[in-house]
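Have a look at this one before I ask anything.
Only a single protein chain was left out; the remaining protein chains are all shown in position.
Right, subunit A next:
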Amino acid sequence: MASRVLGTALFRSGFTVQDAPKYGAERRGAPIFSTVRAARGTAINERGVIHNPDLVVVADDTLLTVPAAGILQGLEQGAVVLVNSRESAETWQHRLNLDVQLVILPAAAEVEDRAELPHIGATCAGAAASLLGVIAPDVLAAAIGEELAGLGELVVEQNRRNALAAYRAVQDKKGLVREGKAVAAGDYTPPAWVELSVDDVGIAAPDVRAVANSVQVRTGLWRTLRPTIDYDHCVNCWWVCSSLCPDSAIRVENNTPIIDYDHCKGCMICVGVCPPHAIQGEPEYLAQQREAQSADTGAGDNNGTDTADG
């Protein structure tokens, strides 16, 4: 979303623009990247990853230290890194030890999980627009209106407010980002190409041979909806929910279905198929709130949980 707002704002400011998101499997918590290229007048022929970005915007600072995220790759001297973080620029400078210009985004809202900061996309886009120095605030506001129109005026307004606040918050660094140059063909570092050897099929085939490792991946963390079995209504037919769960996350002991919450992804199929409507669905966060409360008060809440084991 941030990249589309920024792309549209640059486009409305007279630039040729190319923007693109890039993500892997669709699931909660997976890192998402996006890129924006802007040029004056000319068509943009480069595409894909930006090898030497002039500005990197990091919405979630925990990604900075994930090597697979590759956020810090290709940063050249003088590049700007904008980080949404509670830590100071000095702290990150010390940790990363890079010759770049670090700007901390003082995002206003304090939330438990900063990856879920409300309106973070627009907020990042607002600060980035300021750092680029070529986008006027009203153009930024119009771009947010254009990109979020489908979500209603209220959402547009909230995002605008946050984006413009972020725009002003880093205004003292307006125009900090400098325009990068294309890589010259006269003087370049040749790629270190290698010849691949013929490896033993035991490692050269992309097959999973290890046993039991999928059990260790707690895919239940991806769940946004939680099914709960109400054992007062379950007629112990035993097979409907357990055989139709696509994740094999319902096992049966003594004709009693038990949901494995470490691996239930919350597809709600079991909720739909249970003949006596014994399985309820609710948002995961509400279920977690309820659990936290009952843990506080010391009350038990075992419906459909693994405690039915014993």
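Just so we're on the same page, a contact is a pair of C-beta atoms (placed from the backbone, for glycine too) under 8 Å apart; a residue touches a chain by one contact, two chains touch by 3 or more; residues count from 1.
We adopt the following convention: contacts and distances are computed from a predicted model.
Chemist: Considering only the chain that is not displayed, what protein name does its UniProt record carry among "Ferredoxin", "sn-glycerol-3-phosphate transport system permease protein UgpE", "O-acetylhomoserine sulfhydrylase" or "Pyruvate synthase"?
Modeler: Result for the unshown chain: "Pyruvate synthase".
Chemist: Name every residue on subunit A in touch with the hidden partner chain.
Modeler: Residues 4, 7-8, 11, 16-22, 24-25, 44-49, 51, 182-186, 188-194, 196, 200, 202-203, 206, 209-213 of subunit A touch the chain that is not shown.
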